[in-house]
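What follows is a single structure, and I will ask about it in a moment.
Certain chains of the assembly are absent from this excerpt, and the rest are unmoved.
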């Protein structure tokens, strides 16, 4: 298997696709991103790494950050997290508030917005936002083995000013007692978390601890890694998770910045980026690219 | 790894559990089953097979049959099936009709009742119910390599007389043009499909084609097997699918008869049975048993 050649062909194929999805327009700082960009990076279990396309372009990882936040929160409070958030696919859009009403303020899972806000609220406990974000960045930088990863403050500020739906979710959960801090505080932290900027090479490296490679067991126990992968396969692409599992066959977590982190357990950590989104809010070409990659490499968790 | 010993210990452990779930009471023929029963069987890739507990007791496989029906329907009409049914977790109970209204008669996935009725409606096309069921039984018997597997007619009749919720689903889909036969015809076939009786030894053998073992590729292509496994992990336990993926880490499909078929791709086909159900309608001790088995064997699709 010539992985370099596979990535090259995928990148070429993606460059010619006329249907590139639609760039997220509800976050002003993301609305102006050029949809023609595409990048893919792969880290193998043996440490080798391959990239193709715009792999040195930084993008806003947005909801991909929910994986790191979940790992951090589970490290902090363990299974206690599950008293405040569920582990089931919601069957609804990423920013839906409907089930929150029916289920009394307890979000379905940590990968929809409501659940991720609870996760942030959890790792924020006992800390200032700056300290909490400091802890998260230490985790991400250690995972990626790269001290250069930073938060794009302008994106965070843009979301604080316009993220009304997330404020609605936070206030709604607060009304059910499922938020421990003022919405401003938790969401300030959450929006900064979402504004972490990486390129695909960094993101693929940062995802290696989810491959269950033995040398990264210090970051998270194998059991917890497996469970985060389970949540990624059932909930990682919102109400497009079933389709992603069906087509790609690997756990992944997407973000509205157009990035997707995909894990082939024991084999590879994959990051793909293309800003145009499908109607679930996941990268349109990114999904197509990892579907092709999985087919060409034979990587699948399903045998 | 001493699999025999592991199965023995699990069976002993389950025998002592006081909380055994509740036997399904809405199907009269199932309501009188003794909840103290438990059985587990495992078929390995090398053909060896292990069983423990009441592994020669036949039970009604009920919704586990949806996996065989899906395999048959995909073999018949291929991806055309997906024009009539989705591939996403519903986030609702197995017999919910709510999303059918919002989504104009198109069920979310083939493992909730509405979707399974469409699957039956699909493999029924061009056949009488008797012929269609004959085709299904040939498939199941070949998969299990066992000509003795049969349909329990009294269970089927019991469900025809009492399965009002399923009649509602069928009529509702018919009102949206998503049923090709009269509800009586499709549901008559569907209830007989659900009334297939097996013991865990038979069911574990019947599930081997989903392990992607090379000698059973004649039954279904490896790509299709992977995709059925993907549907099992995201949708196989209804609104308990996320929790099952998290705890067990393997694709599975449950039935209200208390059976669960679980696949460790490339490694094992597992059948477990205990009639008491948890509140999602999945076997309570069965889930616990395969969770233990996965932990003790290290089988997981998540690395």
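We call the chains A and B, going by the order they appear; numbering starts again at 1 in every chain.
Definition applied: a contact is a pair of C-beta atoms (placed from the backbone, for glycine too) under 8 Å apart; a residue touches a chain by one contact, two chains touch by 3 or more.
On a predicted model such as this, the values are computed, not experimentally measured, just so you know.
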Assembly check, 2 identical chains modelled here, expected copies in whole complex 4
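One rule holds for everything that comes next: only the chains that are shown with their structure count from here on.
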Taking each chain's mean CA coordinate, chain A and chain B are separated, in whole Å, by 32
The chain B residues in contact with chain A across the complex are 86-92, 99, 108-109, 211-212, 222, 225-227, 229-231, 233-235, 239-243, 245-246, 249, 251, 263, 265-266, 300-303
